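Every protein chain except one is present and positioned as in the full complex.
And now, subunit A:
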Amino acid sequence: MASKTLYSQRDPMLKRDGFEDILEERRNSSDLKYALRCYAPVLYKGVTPCKANMLKNIVLQSDQLHYVINQVSQESGEAPDIIQEEASVILEEMAHRLQISTVRFFAFALSKAFKTLFQHVCVNEEGIQRLQQAIQEHPVVLLPSHRSYMDFLLMSYILYTYDLALPVIAAGMDFMGMKFVGEMLRMSGAFFIRRSFGGDKLYWAVFSEYVKTMLRNGFAPIEFFLEGTRSRTCKSLTPKLGLLNIVIEPFFKGEVFDVNLVPVSISYERILEESLYARELLGVPKPKESTSGLLKARRILSEDYGSIHVYFGQPVSVRSLAQGKVNRSTYNLFPRHIPRKPMEETQSFVNDTAYRIVRLQEDNMVLKPWVLMASLLLQNLEGLELSVLTEQTVWLRGLALSYAAFLDWPDHAPTAKVVSSSLALHRGLACVSGGRVSLVVGEPLGPVTPEEALFNRAVSVLSCASYRNQVLHVFLRPAMLAVAMHTAASSKKSEWPGLYNCFSFLWDMFSNDFILCPGDIVQDFEEACYLLVKTGAVQMPQQDIVMTDIGQPTLSFFNGLLEPFLQGYQVVCRYLCEEASEGLTEKQYIPAVRSFAVKLILAGNLRCYEVLSSDMQKNALAALLRMDAVRKVKVADQVTLIVNKMAVNSIDDILGGKLPTQKALLARL
């Protein structure tokens, strides 16, 4: 594949690298030879590789762990050697056993699989070079986006291909359920952590010391997913901080000179789990990971999943990030081996860093034309003329490019061809009949109930939404401003302080659904204004933000883009005000909202299918909790939701544009 360079126009300094297709070579030379070739990666400052067993010993003998073992022993009355034994069992269960033979096996098997599944696997080689440099100089933490099970196999595969040190990967314990595969993954560098171990001091100590030891000794790059889990919606998830805290701490304590964080954006043209995710969001529980389940999934091998783009971002130096933000000498007066809750200054730094990394991941996500088409189709659920769709896609492409989207639009191909090949690849989601493009609704097998029909439709809407979601980070800020303009006044003119209030309300409301860095609200507002002005959609004479004559299509597209979220949140609010019973438990919440929404749709009072997504329901609840409109109360073993109906009602009104922000905010107080 010819290397392509895609430029960002938002920031002229932000030049993105070109890509190379690593499958091309695989198609032309022996996979076996490739799997058996000499593999001699450069290591951190030339350290001699340390055996997995030695690593375990270092961890078990560390002062850090000893301290906690003694502490636990004193608290529980158990003898220290019994606790020590426990620690060693935990470590055994957790630790990876990286073996080059297993890696070679994967290199061979994945080559075969990738060639069947994908057209291209593209990697920015300049990023690889930067990574190679970074690995030699500092401990490196790889932070890939997480959309698919493929992610970490793919990462290791790429690093093997480029002769880079293989990462050790933090994986969820659920993989361990797959007996054989679990062990295989372990031997390819995965280490397993329990999903929750909140109060377990010993577990936490073993785990954090294990990770830190690997980091300090430069054993291997450490890889984990900031998002914590695979995003079922293709929107980035708000970052989890636990592991990030662990890998950053050695820098604050002076145990390493610096830590480099490398954001990696993995973009799939089609995600293997696409319809699986939609079902999961609709409440069909996800199949438990099992080896036989994976084998059944072989069926997917016969399909075409387009290309993958993997972009290794610029390594981010924790040292430079922390400059002037965290005073490391505050760590001077406390023994370093005693675990301690991070200071406020540190916590907010880590939180901030996590958000910035996720945004960097977003920035370098490669978008395919289909993503734009999906965004348009979702605003026209009844279907669109193919010619109109083509025309609007071209328009949207221009808009996306001027907002610095990383768009992979084929060079020199006529637009019609681009559109039709996208439709062909995604024929499971959209079809053309009689010159009209519309969403495919899963074919009913025999007679169906109205609920089943609705469910089928929802699957295609949510699948389609997972593509639209990929472009949201590009449009989010101007779109929120567009909504604010729409909500604030039906007139063409509005003063910006009012708009800002409305914008910040939306910003706050949606901060679980989208990646909005804490504290960046003003900056985001300015960016929104700047982008809308830049594309000529609005003008800003002094205190006003005014829509221009040519601004209509942009602003209404943006309104349409966020419409499902506004509606979805409103449905949640309405449910809580109208239907929710006293003593609604947290567990009941999701099914209850779902059946409320189903009722509304069946009655023809609602056309928004996305509210059926448990993701949106959870985010809406989180927002309401954050805004104190809903409270959680723990009664016995149940968590009950207490609804402040007045507050929820006024939030509903603002979202519906019935109430100005200022008033609503007062009402909340």
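Quick notes on this structure:
Everything that follows uses one rule, which is that a residue touches a chain if its C-beta (ideal position, glycine included) is under 8 Å from a C-beta of that chain, and two chains touch if they have at least 3 such contacts; residues count from 1.
As a convention for this text, contacts and distances are computed from a predicted model.
With the options "Proteasome subunit beta", "Aminotransferase class I/classII large domain-containing protein", "Alkylglycerone-phosphate synthase" or "Response regulatory domain-containing protein" in hand, the undepicted chain maps to the protein name "Alkylglycerone-phosphate synthase" (source: UniProt). One of A:Y331, A:W395 or A:Y530 touches the chain omitted from the figure, and that residue is A:Y331.
Note that of A:D200, A:E255 or A:E385, the residue touching the chain absent from this view is A:E255. Although one chain is not displayed, its contacts with subunit A can still be listed: residues 253-255, 257, 327-329, 331-332, 335-337.
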